[in-house]
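Note that this complex is displayed minus one protein chain, with the remaining chains in position.
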């Protein structure tokens, strides 16, 4: 059937009849009989030679990471792997598990909670840092640029994205990630920028000494190692899935079905604090 | 309110009034101010010292894996990371992405497709192998035990779980995993059992030479390294999430919204086949 | 590519190469330009002439319901529309809402909790009743058949499916549904069977006086009006979606984001008990 299109109006999805005259394209994985090619590399070659973290980088970014990038990738993925029983996403997963649902349903329910307020700070944090870097490129010092972008938040009565935590006053994961970035010589302008913001917040009596949180640290590191916001978003989900799965499975294994889950009314009965074996350090 | 319980009837969830008189327990992650303890290990120590794959093992199994177990874990996680555009789960994710949905919604939609026929063979395969091993423990040879359990499938007109593939006649991922298990000296009775089944299928003219598939290989390896079926289930989901996320993101980045996705009508335009750098081998 | 198939093995999905040589078929809705035909009826004609409940029946069963069937359909759909804040599915939805997720994500998370222990009793209840009806067809009285099938549950230490409730000793929804079935002359063998079971449970001192619950009532009514188990399953989901949506929206509208939701720590501040206007009776 024909349809008229006027000039000036965009080829909006609502005016287009959907067609498939051209074959669509994918650059991720090529499947041939007895061959699975992941971004050009045969998967059976990748197995045993790249770690899961390195393969994730390859799949999302298109290239095998350097050893330094690989280590940062692993660290970022490990950093968000779990945060105990209280995140709402974990509770959504446990509430699904208590109904006897399959693991995949529990994990799906958990993932759906990663939004605006929960792992979703990264895109706004990357924009926040880029705004500051804009000023730096125009001649401002990092400290002055940080003061300006913090001031905008103060006026909007908002906490800068990437800062603050509902539970920690010093997010141990952020500190460790920055330390690794320094050691691996990956630190550049984004990390410098977020450090400057941290300093500015610390200096001003009228602002709270807010910690850089893991969203902020990952945003800054990703900015400096060239991982775009869309991929950084994916890292949160990929990282937390094992945690959500572990909680759903623990709920199934240890608890009665259909119980009322009080998020505060639990105690930890796992291993006491311990140190990694020497060879791991 | 009181309720009476009769003797003989189970304490079924429907007769119980739900109570929370006791605090419930979790052994996974302990959260204290400024501390995140993962199975006893401070998370910021784990970052940079364990890979994501090793941290996944720690979280799900409760202990840091040995180097050999760690390598097998990484390989299993890499093996299922993606299988192109045609799995229905990937198509569910792409169909969600084309509506403009957030990445987490696309990933959730994709995960929900991991069921009976799709990554769900592992539990039935582990049971199938255990049935054979039962016979071996009672004195049968592996070959004879394999013949018996294969015969039951033939009579039920079913293909043995862990065998066959809709696309490959030799699943490259399974072969590689078995090779690594052998090299890492992890091969034991489950792998021996599945090899025996493979041999029996190969011998009989009336059975099809079906390849061991990745479900079967992972089932056998997990059996031999002590990973229970419930955890093995989780591995499929954890492994495939990066692939689903990559497809959803590629759909968003490269395609028009609200398109009709023909699963067959695409071509691969990614990198040509290439080899990993020398230092990776 | 060719593949060999041996005789005796079923055409299992794992041995089939997937093909689409034939066009697949759907009997639900026909879309033509400017026409939407729902099971043969133009949708714009259905609008205003069938209620939503009647249209649901038409869509799922293929025919417009009689007035009596329509009324029972509406009643079944209304019966499960909500059950307050404590079902785990509702909590999963609220926990998703508190993260700022979109309504569709909250509803999806809520739906995933409808499983084995939660709205999923219907299929087992329908089988349970059919087992009893088998005995009746072979000559047993309803009472005697009921005694037999109850006895099997007692021996298995299980509560008969469709009976018991974690909160109510007399499920008001079940009583009302049976009353309507009686008035509408829809009561037949399934309802007779479940009444007999209820009586048997009541008689025996060693069994608890368990109420028929809404799962059981819907199972029995569906059995008598010819709605198959698969469609009955769908009714629970369709019915509860408005409730889940209402809770997610109330969470978003009235509560702070990222709150810890204690399922027991709430009070009701809605309208006091009231009666429907006269004309509705």
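For clarity, chains are labelled A, B and C in written order, and residue numbers in each chain start from 1.
We take it that a contact is a pair of C-beta atoms (placed from the backbone, for glycine too) under 8 Å apart; a residue touches a chain by one contact, two chains touch by 3 or more.
Keep in mind it's a predicted model, so treat the numbers as computed, not measured.
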Displayed chains contacted by the hidden chain, counting the whole assembly: A, B, C
Residue, one of C:137, C:152 or C:170, that touches the chain absent here: C:170
Absent-chain interface as seen on chain C, which is shown: 13, 16, 18, 20, 23-31, 33-53, 55-56, 59-60, 62, 64, 71, 73-75, 77-79, 81-86, 102-105, 107-109, 111-112, 114-115, 167-173, 175-177, 180, 230-231, 233-234, 237-239, 241-243, 245-247, 249-250, 252-262, 265-277, 280-281
Residue ranges of chain B at the interface with the undisplayed chain: 1, 33, 86, 88-89, 91-93, 95-96, 98-102, 105-106, 108-109, 112-118, 120, 166, 257-258, 260-264
Interface residues of chain A (partner: the chain not displayed): 3-10, 12-18, 20, 86, 102, 104-105, 108, 112, 117, 154, 157-159, 163-167, 169, 205-210, 213, 264
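The rule is short, and it goes like this: only the chains that are shown with their structure count from here on.
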Angular offset of chain B relative to chain C [C-alpha, multiple of 5 degrees]: 180
Copies chain A and chain B touch via same or different residues, half shared test: same
Mean-CA-position distance for chain C and chain B (Å): 32
Centre distance in Å when chain A and chain B are each reduced to the mean of their C-alpha atoms: 23
Per-residue overlap in chain A, given as positions that touch at least 2 other chains: 33, 86, 102, 105, 108-109, 112, 114-115, 257-258, 260-262
